[in-house]
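Every protein chain but one is kept in place in this view of the complex.
Labels run A and B following the written order; every chain starts at residue 1.
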Amino acid sequence: MSRTAGEAPDRLAGLPRTALLLAVLGSLFVTLPLAGLLLEVPWPRLPRLLTSSSSLAALWLSLRTSLAATALCVLLGVPLALTLARARLPGVRILRTLVLLPLVLPPVVSGFALLSTLGRTGLLGGRLEAAGFSLAFSTTAVILAQAFVAMPFLVLSLEGAARTAGNRYETVAATLGARPHTVLIRVTLPLLLPALGTGTALAFARCLGEFGATLTFAGSLQGVTRTLPLEIYLQRETDPAAALALSVLLLAVAAVIVLLTYRRRS
Amino acid sequence: MTRAVRPEAGRETAARPAAPPALVQALALVTVIAACSAEPAEPDRQELTVFVAASLADVAEQVSEQTGLDVTISAAGSSDLVSQVVSGAPADVLVTADEATMARAEEEGVVEEPRPVAVNHPALVVPAGNPAGITGLDDSLHDARLVICAPQVPCGAAAHELANLAGVDLQPVSEEPDVTDVLGSVTSGQADAGVVYDSDVLRGGADLERVEVPEASEVTNIYPAALVAGTDHDEAAEAWLDALTGRSGREALADAGFGVP
Partner (left out) sequence: MTTADSPTADEAPPGSTTTGDDAAPLRTPPADGAPAARVRASVAGRAVDVDIAVPAGQVVALLGANGAGKSTVLGLAAGTVRPTAGTVEIGGRTVAGPRWVPPHGRHVALLAQDPLLFPHLDVTANVAFGLRATGLRRGEAARRAREMLEIVGAAHLVDRRPGELSGGQAQRVALARALAPDPAVVLLDEPLSALDVAAAAETRQVLRRVLRDAGRSTVLVTHDLLDVLAVADSAVVLEGGRVTEQGPALEVLERPRSAFAANLAGVNLVTGTLGADGESVHAAGGLVLHGLPDPGCMPGTPAAASFSPRAVSVHAEPPGGSPRTVARARVVSLERQAELVRVRAATEGGLELAADITPSAVAALDLAPGIDVALVVKAAEVRISPA
């Protein structure tokens, strides 16, 4: 097909047709199961299912813990990502590998890892117990488990972007008289805001969907540690329809997060 | 004069659209993978597929060896197994961990003639050494970390029934979706006490101790087994079930801590 000057720009952006076909396959691969799920949902029963006390308790708990865990990820993950990307200290490369390990671990294994450190008989857990801080079966334990599995997502997003961006702007800012603290807040972070947004959204989504680590480390009790995924797993036993309804709820929350954070900046 | 062009016999002259080479390769790959994973159809082999609740997996294996049949065992949570059978999974025998789940299978019409094959009773367990000094389903549980199954799961229902009989109000710190999780909490020392099944006490080994609860024998959880409707291997299935309920089966069950109906 020939294009004459003045026609609309190429919608395919120069991609070969086969790439486009594979892209279609890829999107079907992801969207068809979701569509299948939505078809199975008992829509008429949805309002009652979603407003039951156990469902609301699970949703509220999930939101609270995911927000807290994401905040923890940001607080620790941003400095960590920047250090990994820019500091020239010995051991940085090993540290980077270690930090990304939770990505690879099955969540239950992450749960075991947390138990062995912070559990009652664990490395630090025993001392914490003695000092009066009981982590076992608590909401705090849920937050820690979620943060543990979600942090690599934040660090990964941010570190790549920080490395690419380099630190030329930071050098300029320093010569203009800005102290390191000022440089971080007024130059580094604003420039990394898109990557930070993506990383935070990913981390939050991961927190929301976390199951194995929280169950292993924190247990499952309504209102305290039974997050939405755990509630879904439990409902499966007796009321698969309720499980589906709650799954839709989880999907909806996830969709909202993604929509809010993946807006294109013009 | 124009010469009529006749297509040669047996040959199409329509133009073939050229399929993008990458797409053809992708489809070929998908087809090959699908073909490799499909089981070859061998109608004459004495093959049996048994869907069994996870807690009975070991017993099922032992029984299968005794029968000499070629048995494929699929162990999972009972409700998952029922869902799979309802969706058309190729099972011949179904063994569930409680009667309620089997009833669901009956409602869906996928099983025939369920019969009880094993029973289990709840058991109160504590980590080895009994660090919290639990003496039974009594006041010693007040400040202790008790872990049980969620009431939606058979062992959770059993725990609550037991508590009712003992006249105790349970205040668990966690209600797990699977008895294995409860067992894990106790053996790792995270929990001070847990309510599992008799069969799980053996599984816990040296990491836990049992605390006797007199009312436990009054709470019974029945494990039913049934033929899957429409199975091609009736004879083999019946033979298997006979083995399970026969002497060797009962021995295997007793070794694993189960009771017999």
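What we mean here is this: contacts are C-beta pairs under 8 Å (C-beta built on N, C-alpha and C of every residue); 3 or more make two chains touch, one makes a residue touch a chain.
Computed from a prediction, not measured in an experiment: that's the story for all the values here.
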item: Chains in view that touch the one left out, judged over the entire complex; value: A
item: Touching residue (missing chain; options A:11, A:88 or A:179); value: A:179
item: Subunit A residues that touch the omitted chain in the full complex; value: 168-169, 171-180, 182-183, 186-187, 190-191, 193
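Here, only the chains that are shown with their structure count from here on.
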item: Distance between the centres, which are taken as Cα means, of subunit B and subunit A, whole angstrom; value: 32
item: Interface residues, subunit A side, partner subunit B - complex; value: 17-18, 21-22, 25, 115, 119-121, 136-137, 215-216, 218-222, 224-226, 230, 233-238, 240
item: Residue numbers on subunit B that touch subunit A, as the complex places them; value: 20-23, 26, 77, 79-80, 83, 145, 147, 150, 152-153, 172-177, 181, 184-185, 188-190
